[in-house]
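Left out: one protein chain. Kept in place: all the others.
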Amino acid sequence: MAEYSAFSLLKNALTGNKDWKPAWRKPDPKASYDVVVIGGGGHGLSTAYYLAKEHGITNVAVLEKGWLGSGNVGRNTTAVRSNYLLPQNTRFYEHSMKLWENLSHDLNYNVMFSQRGCLNLAHTPAQLDDYARRGNAMRHLGVDAELMSVGQIKRLVPALDVSGSARFPVLGGLMQRRAGSARHDAVAWGYARGADRRGVDIIENCEVTGFLRDGGRITGVSTTRGEIRAKKVALAVAGSTGRVMQLAGISHMPIESHVLQAFVSESLKPIINTILTFGMGHFYISQSDKGGLVYGGDLDGYNSYAQRGSLPIVDEVMSEMVALFPGLARVRMLRSWGGVCDMTMDGSPIITTGPLPGMYLNCGWCYGGFKATPASGWCFAYTIAKDEPHEFNAPFTLDRFYRGLIIDDKGQGATPRLH
Amino acid sequence: MSPRRAETGGRIDRLRTIRFTFDGAPYTGHAGDTLASALLANGVTLFGRSFKYHRPRGLLSAGVEEPNALVTVLRGEVREPNIAATMVEIYDGLVALSQNRTPSLAWDIGAINQLGGKILSAGFYYKTFMGPAIGPLKGTRFWMLCEHFIRRAAGLGKAGTAPDPARYERMNAFCDVLVVGSGPAGLMAAKAAADQGARVILADLEAHFGGSANWSSETIDGMPATDWAQRTVAQLEGNDNVRLLPRTTVWGYYDGNTLAALERVTDHKEAAAKGEPRQRYWAIRAGTVVFATGSFERPLVFPGNDRPGVMLAHAAERYVNEYGVLPGQRVALFTNNDSAYRSAVALKKAGAAVVAIIDVRSDVSNEMRRLASEAEAELFAGHAVVATEGGKALTGLKVQRFDMMGGALGGDARSIHADCLLMSGGWSPTIHLASQAGAKAEWDPARQAFLPPQPRQRWIGAGAFTGSFSTAEAIAQGRAAGLRAAGGTASSAPLPAVEAAPGDPDPAPVFEIKAEGKSFVDFQHDVTAEDVRLAHREGFVSVEHLKRYTTLGMATDQGKNSNVPGLAIMAEALGKPIPEVGTTRFRPPYTAVSIGSLAAERFGDLKPERLTPMHDWHIANGATMCSAGLWYRPMIYGLAGETVEQAYVREAKATRESAGIVDVSTLGKIAVQGPDAAEFLDRVYTNMFSTLAVGKARYGLMLREDGLAFDDGTTWRLGEQDFLMTTTTANAGKVMQHLEYFLDVIWPELKLTVTSVTDEWAGAAIGGPNARAILASCVTGTAVDNATLPFMGIVHGQIAGVPVMICRLSFSGEMAFEVYSRAGYGTRVWEALIEVGKPFGLVTYGLEALGTMRIEKGHVTGAEIDGRTTARDLHLDWMLSKKKPFIGSAMMDREGLIAPGRLQLVGLISLDNRPFNGGAHIVEDLDEANPHGSIGHITACCYSPALGKYIALALVEGGNARHGTRAFVSDPLRNRFGPIEIVSNHFYDPDGSRMHG
Amino acid sequence: MAEHQLPERQSPLEPEYHPGSHGNFEHGVDVILSETRPGSILQLAAWPGEEKRLIEAIRKVTGLGLPDGAGGGVSNGVRAAFGFAPGKFTVVDEAEGLAAAFAGAITPAIGTLTDLSHGRTPIRIAGPKAEWVMAKFFAIDFALPAFPLGAGRSTNHHDIFAQIQRSGADQFDIYVFRSFARSFWKALCHASEEVGYEVH
Partner (left out) sequence: MLITCPYCGPRDVIEFTYQGDGNRKRPQPASQDLDAWNAYVYDRLNPAGDHNEIWQHSGGCRAHLRVVRNTLTHEILSTAFARGGHKTESRS
C-alpha cells in the first residue's frame, strides 16, 4: 500500500483521486489466529499494531462488532496528557506521551497531535497546593509541569474571566505544555492501516457471542461470523467489558459502566489555544482545528450502556463553561454525544494476563482511555507476547483492589462515579 | 419599495419600515421580515462563504436548515456568531456581519483554496503534514507549524470576549400533551387535546404559528390556509389549559419524556424589558408528545448546485407567500417529484417568469403537465440540470436529456437563461426528536425517505413527520394524535375540508446528476459527491465513517440537507440499498442552542454562597474571606500594611499568649437521636461512643468501607439518646449521606434519626491562656472552672441573655472552648465575647492562624485525610477499637494498607530558615537540575510563631523511621530547594499540658 | 419561660432585604416576597409504625389535623405542619417555645424531635405569578391539582435544599437552610423582576 505524503496527494490529485486504495482491507476471518483481539477501537487496534511491530506477531485478528472505531476512540474530547499525581499512572501515561510525540511518523498517518498544553485552573490556595504536589510529582519523574500565574494565564487565554469578582476566582494553574489534543478518528484509522499493512486482519461487523474453551482454558471465540480459534484471546472492549466478561462466565468485576457526555460548539475562529480545566467543578475545554469548542464535564453518574446522556449534566457543564467564559454565552452547542466508560474502583486501568487461562484483559479506562491508546496497546502487546506485564503496566493488576494496592489518583475510594 | 418586493402578499407589515445594517451597509425591511427575506428583497444574492473553498453562497432555504447564509449578530460588543439569516427577525438597529471572509464577502482571499481543487479532497490532511522524522521539525513540530495556519483559516464566525449582559432563565414545565410543530397537523392536535381538557403546550421554532399553512396557497375549511391557522391559534389562546410557545425550538428528547426547548424571548426585539430574559430554557415533562414537525425538502446534487441563486423550491414559495419577496425574475425549477410544480404555480402567481421546469422523470402525470402550463413554464421531462452559470449570482443553467434508470446523460446541452434555479429532491420527514428518543428510523423505498421509528417513549406522530405529505392527511392525523394523547376517543366528526394542488408524494429515486464539475452534498463543509466516492474507494463506507472522514453532515445544519443525498451516493457506490449503508441516529440538540441558555439562571450565579451567622461581622471588621467549598470563611483579619504571613503570625501568637476566637460555624453538625444512637455511633466510628457519659464529648474517627480514613470530629453526648456529631467542613455532606445510607440500606432495624443541624448552630471557638477567664466573666448560669467544665466536658449557660452550649475541646492546643448558640443569636454572642475579651487581649483569627496552630500541634485535616491514607499512616491507630467491629475494620489491614514504605505523617523543619510551599516534595538526595527520587510531599506548612521556625506537615515514605534524619525539600515548580529535618508531627506541647491546663 | 425574654434574632437576609416594589412593576406587582420569621420550626420523626401516634401528638399540641398521605399538610396562618419524608414532619408556629410544648408528647417510643427554629429560613412568595416564579427554580409541578393546598414537598435547586408548603392558592412557604438563605433570596428577587415584585 502506498505511503501517504504530500507527493502522493499531488500525484493522486492529477489522476482525479481515482487510485486511492482502502486504508485497510476487509478480509473474512480465518479459522484460527495466534492472537485474537476483541474490540476494534483504539486500544484493540494499537495492541494489534504493536504485536506486529514490536513482537513480530502478525497472525492476528481484531474483531469489531460494529464499525471500526465506533466506541470511545471516536467519542472523546481528544485530550492527551500525562499530568497524574501517582507515580504508577504518571509513568504509564508519560510512556504514552512519548509514543504520541512520534505517532504520525510511526503510522505514516497524520493523527494531528498538537501539543498546545493542558492547564488546570486553581481557585483556592489549598487547590494550588494540590496542583503543586502533582506538578512536583511529575517533575520528579522527568515529566514537564509548571505553575502559571494569573497574569500568564490571562495572556494565554484572553477570553477567560480571571477577575477577582468571579465566584471562584482563578488563583493560578498547573500547566503541562507537552499535553495537547489529537484527531480521534485518525488515531483509530492510522492504527488500523498500520496493523493492516503488517498483516493483521481487521474484521468489522463481527460480534463475539461466546468463548471457546478447552477445559478451563480459553481457546477462541464464537462470533456472528463463525468460530475463530486462537492461542491467545485479548479483550480490549472498554465500556463493554462487563458484557463480554459475562460471556466468559465472569459476572462480577471491579467495574461499572457509566455514560460520559461530550459537546461540540459551532465552528469559531480561534479563541482557546490550550486544554483548560475548571478546578471548582467538572469542566474541560479545548478548540479543534476546525474551530469547534470541544468540551465536557462529569459522568452522568449511573450505570448505563445507552450512549445517551441526561439533561442535568448538560446544564451543569454549560453553567461551568460560561462561568469561566462569560463572553461565550451566545456561542451555541451544536452536537452532544455519550460514551460508555468502564469505571474502575480506583480510577486506574487494568492491563493484565488472565483472569482465565488463555485470556488477556485490558479495561478500566474510565474516561481517560484516549490518551492511553498508544501505551495501552504497547503494554498490552508486551503482556500478550511475553505472558507477563511490562513494568509500566505491572501495577495495573486485577487483584490490586483486593490486596489494598489501589492506585487512587482522586482519593475517592470504591465509588466509580466519583473518579 | 425594494426591487424584488411584491406590492401585496405575505404577512409582513409594509407600513412599518425597519432599518438595519449588513456588513456595515444600511438596508431597510418591513416588520415581519427575516434578515434573509429583507436582504433578498433588496436584491442581495451573496450571503456567505463556504468553510473549505470559501465559495460564494446564497440562500438555500428559508428556515432553520440554512447552511450558507450564516451571520454574526452584534449587540454592542457582544457577538452572536453563526446565526442563520433565515432565523433572524429584523429589528430597528440590527447589526449583522457576514463571516469567514477576508477582507470582504465579495472579495475573499480564502477563495484561493478553490485552486487547491483535488488536492484538498476529503481526508487529505491525514495523508500529509507529518513533516520530517528528524531535525528541528521532528515529532509534532512540523504539524503544529502547519496547524497554526490551518486553524486561522478554519472556523466560521468569531466569538466575543465581552461578557454577555443578557439574562437567561430556566422554566420547569409539566403538561399532559406537548405538541411540537404548529402546521395544520400540530394545530389540530393541540386543539383536539385542549378540547379534552388536557394541559397542552404548543411549541414552534418559527415566530408565527401555522407552518406550511402560512405559505401553501391551499385553503382549509373554505378559507386561505393561513387564515384558518390564525383562527385556530386564536381559539387556542383563549384556553387556560394551553400554553403557546412561538420562537421555541424543542431541541432535546431525554429520558422519562423530558424535553428541552429553547424560547427566543427577546432576540427579535430592540431591547429586553426589565427582568426579561433573552432566552428561556424550557425543561418540559410531558405526558405524551405529539410530533407534528413536518419535513425538510432535499437539494439535488448536480454540478454548480451551490451557485448563489440556486434555492430549495419550497423556500421560494415561502419568500413569495410569507414575505412578498421574489427570489428571482426568471425562475427555473429542477425536480424529481411533484411538489415543485406547486411551487412553480406560486412563483408565477407572484409575478415571476417561470422559464422551465426540468424533471428527471420522463413520465410526468397529466396533472403536473397542467400545473406546468398554468405556470406557463416549458417542461423538460426526462431532463436534468448539468451545469449552472454565473459568479456571485446565477445567470443561467445547462440542461441535458437524462435517463433515470442508468443516470446517463444524452443529447446536446441546452442553455437556459435564469436568475434563480429552484430545486426539489423530495422530502425527508423531520424525525430528529423521535430518533433521539431511542429507536432506529426506517427507510421507506416509496417515499425515498427515513420514516419515524416505532416509539419507545410516549410520543405520537402526525402529518408530514410520518411521511404523509398532504394537508388533508395532516389534519386527520393531527386530530387523531391530539385525541389519543389526551386520552380521548377517536372522533368521527367531519374534518375541515382542504383544497390543495394534486401531487404524488413519491419522488423518483434520483439524488445526483453525474456530470463534469463540483456537485455539492454538504454545502457548508464543501463535501462533494466525488468526496463521498473517494471515501468509498478508501474503505470509509459505513455511514459513520463517511461522516467522520468527509465531515459530511457535521456542519451547523447537522446534515439536515445532506444526510440522505450523501447516503444515496454511498449506497450507489457500494451497490447496496440505502438502508444497508445505515442511518444516523440523531442526538441532541436538534438545532444548535446557546450555551448561555443552558446555563440559564446559573449564568453569572454558578454556585450559591454559604454564609455563617457572623459573616457580616467578619466583613465589617476587616476579614479577608476565602472560599471553603461553598462557604466563605475569614482567612485573616489583617491590619493596615500587614502581609498575610504577618497577620496570621500575629493572630496565632496572640492566641497562644492571651486568647483568640475563630468562627467555627461551618463545621458539619448532625443530630443523632434515638434509642440506638449510641450503638450506631459505635459502628460508624472506629472508637467507642456508647461508653461516653452524658455531658461529655469525644474525638472520633471514621473509616470508609475499604478501610481508609474518611473523616474526623468530636461528638457530644447531650442526652442518653441524643448526640451532636461534628464533621469537617468539607465532608459534612458526604458524612451525612454515609450515615443515611447505613441507616436506610444496611441497618434499617436501628431506631434513630440523623438530621443536619449545621445551620441551627453558630459556633465560636475561643482558646488561649485567657480563654477561661473571658468565659468566666460573661457566662451566666454555669461555672466554667475545671471541676464543672473539665476537658471534653459540656455545660449549658447564657451569654448576653442567650442560651449557649459550651464544650471544652481544643484544636489549637490551647485551653479552648467551643461556644454554640442558636444561629440567630450567633453574632450577639460573638460580639459579647469580643467585648468581654478586649481587656484580656483577645484577637479574632482566621483560617491561616487556625492552620498554623494545628500544624504546630500536628493535627490532621483534609490535606492529610486525602482518601489515600489510613489511620495508621496518620498515627491515629490508637483510635482503632479492638473491642468491636466498625465500618472499615475488616478491610483496614489488607497487605497494601499496612505495607512498609507507605506514606506516613511526619513533621518537617526548614534548616535554611526559608519558607516552605504546600505541595513541595521531599528527596533524600538533592538534584536541582534533574529532580528525582521523591519520598513524599508537604501537605501543609507555615511559619510557626511558637517554634520560631518554618515548619511543615508531610507524608513521607516510611516516615516514622526517619524522625531525626535530614533530607531535602525539592520544589522545582517554584525553584525552592533546601535542607530539612524530619521530626514528629507533634511539634508543640506534645503532652497537651496547655489544653489540659 | 426563658424564651420570652430572648433578644430578637438576626435575619440572614438583612442586608439584602429591601421592602418596596422592584423589577418590572410598572404594570403591577405579580408576586410579593417576604420572610415569615416564625418563632418555632420543628422536625418530628416517627419510627416506622408510629406515624399515627405522631400525627395525633401534632394534633394535640398544635390543633392541626394532618391529612393522610405523603406530603399531606395543613396551615392555619399561625401554625402549619406538613410531611416532607416518610414518617417525618415539619411543624411551624409563629410563637417560640414549640419544642418545649412537644417535649413530653414525642416520647422515645414514638420518635424524635429536632429543633430547627434557627437552622431553616422560611421565605414566602405570594401572588398570581407565584407558580411561574417557583417553576424557574424547582422541577416540581406547582399546579394546584398536583400540589394541593397545605401540602408539603421536599426538593432542591442545585445546591439549595428546600421544603415547600403551599400555604395558599397562590402562596408558597419555602424553607431553606439558613446559610443558603441570602443567596436564595437574592436569586428569588432576581427571578421575580420579570413579573414585578414587592418585598413586605
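Per-chain numbering from 1; labels A, B and C assigned in written order.
Everything that follows uses one rule, which is that a contact is a pair of C-beta atoms (placed from the backbone, for glycine too) under 8 Å apart; a residue touches a chain by one contact, two chains touch by 3 or more.
Computed from a predicted model, the values in this text were never measured in an experiment.
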Margin query: Could you tell me which displayed chains border the chain that was left out of the figure?
Written below: A, B, C
Notebook entry, point to check: For the full complex, which residue in B:G110, B:G438, B:P455 or B:G997 touches the chain that was left out?
Noted result: B:G438
Item checked: Which of B:A207, B:V644, B:A773 or B:M891 contacts the chain that the document leaves out -> B:M891
Item checked: Residues of subunit A (touch criterion as defined above) contacting the omitted chain -> 240-243, 246, 251-257, 301-306, 308, 310-312, 345, 401-402, 414-417
Checklist line | Sites on subunit B contacted by the missing partner chain, in the whole complex | finding: 254-258, 283, 285, 438, 456, 683, 705-706, 737, 740-741, 744-746, 748, 885-886, 890-891, 894
Checklist line | Chain not shown, touching residues in subunit C | finding: 48, 70-71, 84-86, 88, 139-140, 153-156, 161
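Just so we're on the same page, only the chains that are shown with their structure count from here on.
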Note to self: Tell me the shape of the graph of touching chains, choosing from line, ring, star, complete and other.
What the structure shows: line
Next item on the list: Could you please state the distance in Å, as a whole number, between where the Cα atoms of subunit A are centred and where those of subunit C are centred?
Entry: 49
Margin query: Need the CA-centroid distance for the pair subunit B / subunit C, whole Å please.
Written below: 32
Notebook entry, point to check: Cα centroid separation between subunit A and subunit B, in whole Å?
Noted result: 22
Item checked: Overlap residues in subunit B, where contacts from two or more other chains coincide -> 170, 283, 602, 605, 607, 609
Check: In their shared complex, at which residues does subunit A touch subunit B?
Finding: 4-6, 8-10, 12-14, 16-18, 20-24, 26, 66-70, 74, 87, 101-102, 104-105, 108-110, 112-116, 123-126, 128-137, 139-142, 145-147, 158-159, 161, 167-168, 180, 183, 185-186, 189-190, 204, 265-271, 280-281, 289-291, 308-311, 314-315, 318-323, 326-337, 400, 402-406, 408, 410-414
Notebook entry, point to check: Which bits of subunit C are touching subunit B when the two form their complex?
Noted result: 2, 5-7, 9-12, 14-15, 23-24, 43, 45, 47, 88, 108, 111-112, 114-120, 135-141, 143, 146, 158-160, 177-180, 182-184, 187, 190-196
Next item on the list: Would you mind writing out the residues of subunit B in touch with subunit A in their complex?
Entry: 51, 78-82, 117-119, 121, 124-131, 133, 138-140, 143-144, 147, 150-152, 154-164, 166, 168, 170, 252, 254-255, 258, 260, 283, 438, 530, 534, 537-540, 542, 544-545, 548-549, 551, 554-556, 558, 587-589, 592-596, 598-600, 602-607, 609, 626-628, 704-708, 862-863, 866-868, 891, 894-897, 917-921, 923, 930-934, 937-940, 970-974
